[in-house]
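One structure is given below, represented as structure tokens, and several questions about it will come after.
Yeah, one chain of the complex is gone here, protein chain that is, but the others are all in their spots.
Let's turn to subunit A:
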């Protein structure tokens, strides 16, 4: 049984959630049916004096069965799911006996909602346990009464951010927020406190069922909340550009429930829940950010049959921005790091980067001075290749120049064991070519980090022609060891992320050259769901770097006797750098001006250099920016640069910020519909050029009625 029912001599029943064959409890029929039966038993047995709800697992209950929610396409089914769950939670809190949630571990989503339907909540004070309503992160809203009980418990204003941001709190913070009543030391203390409370409070009533109930901070009609309602949607949309239905539905549910009564509010909540469940956005987010991400984290792209490995000692060549960041992220998980540069000063500067980040944690009280010292002691800043002895892995992060890279590769390999892995953090140079400098190309791999390394969650693993399965597995394991998400791609120009990403600023610059208003272009990027507008992001990458890459590409093509395909955006890059001397953010001038200490603003001179012509509808701009990226991703998939749909989607979101609400570059095509994507692409091709010609694979898929699975 998933729910154990035990009654002691004092008439206190302990309901222990303990689903067989699972490491965690999950809210599905297998759990909810026995729970409902147990509630029925309690209702019918007057000798029961109190109820304790706890879990037999490490965690209490981490939420609903996402697979089930994901499968729902009819809002009536989602509505019923929410109504049914709330129905028995309501019976539990109205059973006339004290019900205590004894939270032995994490309670999230439906798990916390179960706890909120109990009269009293005690949690073990374990800093790893988390409490919250994170549904919004998957495009959903708390449909188990969360939007009704939490605001009635702690007030509308404090509850909204918890649900809108999906914040997860530690037990002590949840207690301070008024969500949990008491803390316990351990399981024994937890159950003892729970029983004591039951015996001391034979007839508890939930605040919202008390006739004298007053909303903390006022109900939804209260003038104090009027200003909140007026600005809250603007605040949410300022970040989301209106692309996410869940935050607005959460607000509406709280608002409605704050005007009506508890039960009506619960029913409204089910309607908003249903709306989120069947929304394309939640399907996109769950499909990619839940199922595909989980599969990646479980090693779906890792070669089978290779024993798991860990890196104990890591060498990093080049202590610049990237090297310093890799050092930090690796030392953070306890890896011994050798950070090497040509001068001690440069190496020290790289180490100081970690020191600076740690100081921030110190200030916030997340770290002790001893902790900082221990952390820094793991990083050795040096100029000596001898120090690389004993490294399991060396990552080079030196300047993007083949000769320099070949030189450091040889010097490092001279110090390494035959089994050590050598990785290049190149973002542009083909790995197979770089591996030619290596004496053991089987052990040579690309580990493409993103800047800033300490914040960016992705590492693109590039497999060269000669890279072995073992080397790939070890690279994969290392990326997971430093708690980042690995995607695996095959060697090709620009790999996957850089190649697809480039289409975004390029399309933005093309629009500029065509005479579209620069602000409309930037806004189109943001409205599309990208974190930064295409011109701003080009400034950050730097126009001169892009020009450098372009020229390198031309040379490479010329060497093969071919001509590099030219994007119409290239002319803008050349004009900006060569004619206008505006190289980007680092130079203080690009498409934007960057006044010292001030906010950037679009360069006034753009009006003269790129005169406005007839303005396209905004949706046309948005489509062009998204279609350009998605079509490139489809081409990468078609060419085998990427081989897994999950890697392609996750890589697009985590790597270059492709609109998360679209679920990634390939899921965007699914959501539009492959046939419709092909049709629209052909329109765009006709109007704007060859680059929109849909990938052959898509045309084929459209014909066969297939989608990316």
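Following the convention adopted for this analysis, a contact is a pair of C-beta atoms (placed from the backbone, for glycine too) under 8 Å apart; a residue touches a chain by one contact, two chains touch by 3 or more; residues count from 1.
Basically, contacts and distances are computed from a predicted model.
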Protein name (UniProt record) of the chain left out of view, among "Carrier domain-containing protein", "Acetyl-CoA acetyltransferase", "Extracellular solute-binding protein" or "Hydantoinase B/oxoprolinase family protein": "Acetyl-CoA acetyltransferase"
Touch with the omitted chain, as defined above, among A:79, A:422 or A:496: A:79
Touching residue (missing chain; options A:45, A:210 or A:263): A:263
Given A:60, A:120, A:272 or A:708, the one touching the chain that is not displayed: A:272
For subunit A, the residues touching the chain missing from this view: 75-76, 79, 221, 255-256, 259-261, 263-265, 267-268, 271-272, 274-275, 278
